[in-house]
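Heads up, one of the protein chains got dropped from this complex, but the rest are sitting where they should.
Right after this comes chain A.
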Amino acid sequence: MVTSMDGEQDWEDVKPRKKRQDDIINGSEEEPDFSDPEDFEEDVSDSEFLADVLEKKPKEADGIDAVIVVDNVPVVGEERLGKLKIVITKIFSKFGKIHSDYYPEFEGKTKGYIFIEYEQDKSAKDAVKGADGYKLDKSHAFRVNLFSDFEKYKNVTENWTPPEKQPLKDVGNLYYFLEDEDCNNQFSVIYEGGVKTGIFLNTAAEPSLLEQRERWTETYTRWSPKGAYLATFHAKGIALWGGEKFRQIQRFTHPGVQLIDFSPCERYLVTFSPMQDPSRGDDIQAITVWEIFTGLKKRSFHADMSGEDRQWPIFKTKYDGKYFARKAKGVLSVYETPSMGLVDKKSIAIDGISEFFWSPADNMLAFWIPENNQIPARVTILAIPSKKEVRVKNLFNVSDIRLNWHKQGKFLCVKVDRYNKAKKANISNFEIFHIMEKQVPVDIVELKEQVIAFAWEPTGNKFCCLHGEAPRISAMFFEIKGGKIEHLGTMEKKQATHIFWSPAGQFVLLVGLNSFSSSQLEFIDTADMTVMNSGEHHMVSDVEWDPTGRYLVSIVSWWEHKIDNAYWVWSFQGRLMRKYPMEQLCQLLWRPKPKSILSADHIKKIRKNHKSFSKIFEAKDRLLQSRVSKEIIDKRRSLMEEFTNYRKHCNEVYQHTTPYRRELRNGVMTDEVDYQAEDLDEVTVEILIEEEETILNDKE
């Protein structure tokens, strides 16, 4: 039925056409007359009839999209107009070929805004993107807009209503984890070869799982410096999680992201992706700076993968997030937030700059320049943004320099490696800059051996270094007291390669982390320079102090070592508390905590009244302990009961089958073991097996 219908329709369709063809062939159709009759009145307007054609008609506004309006241009007289034009043209021709410009004038002076017309619309758009906010000088920052935008905003209809207020996305208290009653700390663990990620709370008996998700991250995770956010890595970008339920708080799209760096203030995030997709144009760039709270891209940068930018973080942020700095060949670029513009519009030229670090507490940074021909190596402390050199020191015969800021920025330790005279072995010394003192005096600590590791005490003025060559490594401890460096002590013959200070200071862990070392963990109290305890965690690959300095975990990561993946929890005194084997454990990170907001006096007071507090805590611990052990005992009791019942049943069966067993063994009863070791006496019997007589020949 259906097919016949279709057929009919086709037929009908075809017929008229065929007829027309026939008509044409036969020439029977008359030439039509297209002219309107005289009294004809058009009832269709042009716009309706020729809409598509009219669209293409050139308009006054054509090319208007290629025009930009630049505000905040300096007001100048005729005499300087030429100069201004040159500057402006130079800035704006970066975005494309300029077709024309117009500088409106009033009483012989420019009006402070100009019009620029590009040859292409795209150039105008780029100029808006690229030059808006450009700082010509201190008082002139360009505002660049498309000319067509003015038109657009002028023609806002009357019934325009402001957009509805969006409800504030309440992410909850991002620092809720600080309110834990027992002040337990959280940590994140990636395990099962990266499939599972879990957040644990380090509670008394054993860690309790707070959250566990499969494939939460594709590679690894990072906590933000104050612990508010957990960053997970994905092919498309970075996701930040936080709050009590670990909900997603922010997302940053950056395909192929590999490295990230939070600013210390948690306001900005720098992401790096080596994947540069040319098809996406210049939209995608290797390094992007994001504002975390809004999720907005602040600025993108290219990365020079071959040379200067191979060290992460490329951008270093000042402790308060005010400045970002980055070094390139021969220059140091300092960007200020929130505009992300270069400070003073230009980078600081520093020939040969090798490495720089922000002071953790002041408006300054330190950098060094290696030796070059006859020019000695140089360490400089530079104030930002004034660019004043606070202190410069020249150093000779230098092979390498490492800069280490004291955690409160009071000192800068410069480790200087020098060749000895034969240019064979390296020897090191430390140059300690006393930042807080006038003219920044420098003290020198000679070591005469190569330094393997160096670390400042996080809370005090001590530092520790490992020097020498394996297996004869010595650990030296110093303290800066009243502007003088005191040698606290030296521990010889250590096998450590790394130093980990407790975040609370005073205690330090020395450990060997490479596979050739001993995996020995040594807990040292620097107050009296004693080894409190030592232990061994075979093949340990990572060590992490908890942020309060009460516990330490040693980790054997699956990324480093394929078997025995586990984390062990130690007390700060070096007592091994518990071992947690975990299948393919990859990474364990403690959730950081922000700095205490208590004043120094307050902390002092707490220290003073320590005993009265500790009593309360001890009582609490005891209670907890007894509760835990009671739970275990209860569990054991029920297990035992169950098992006893099972055995009772077994015994019944066994008794029941005794006759059969006896029968199988020819009536001999063998259920009881009749062997008694005590009944046996060991007797030593000597038997003469053979006797041989040999006569010794007398020589004579």
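Going forward, a residue touches a chain if its C-beta (ideal position, glycine included) is under 8 Å from a C-beta of that chain, and two chains touch if they have at least 3 such contacts; residues count from 1.
The rule is simple: contacts and distances are computed from a predicted model.
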Looking only at "CCZ1/INTU/HSP4 first Longin domain-containing protein", "Ribosome biogenesis protein urb1 protein", "Eukaryotic translation initiation factor 3 subunit I" or "Mic1 domain-containing protein", the name UniProt gives the absent chain is "Eukaryotic translation initiation factor 3 subunit I"
With the missing chain put back, one of A:208, A:248 or A:670 would touch it. Which one? A:670
Per the definition of touch given earlier, which of A:538, A:575 or A:620 contacts the omitted chain? A:538
Among A:218, A:389, A:437 or A:564, single out the residue that touches the unshown chain. A:564
I need the residue numbers on chain A that touch the omitted chain, in ascending order. 538-539, 563-564, 566, 581, 629, 633, 636-637, 639-640, 643, 646, 650-651, 653-654, 657, 660-661, 664-665, 668, 670, 673-677, 680, 682
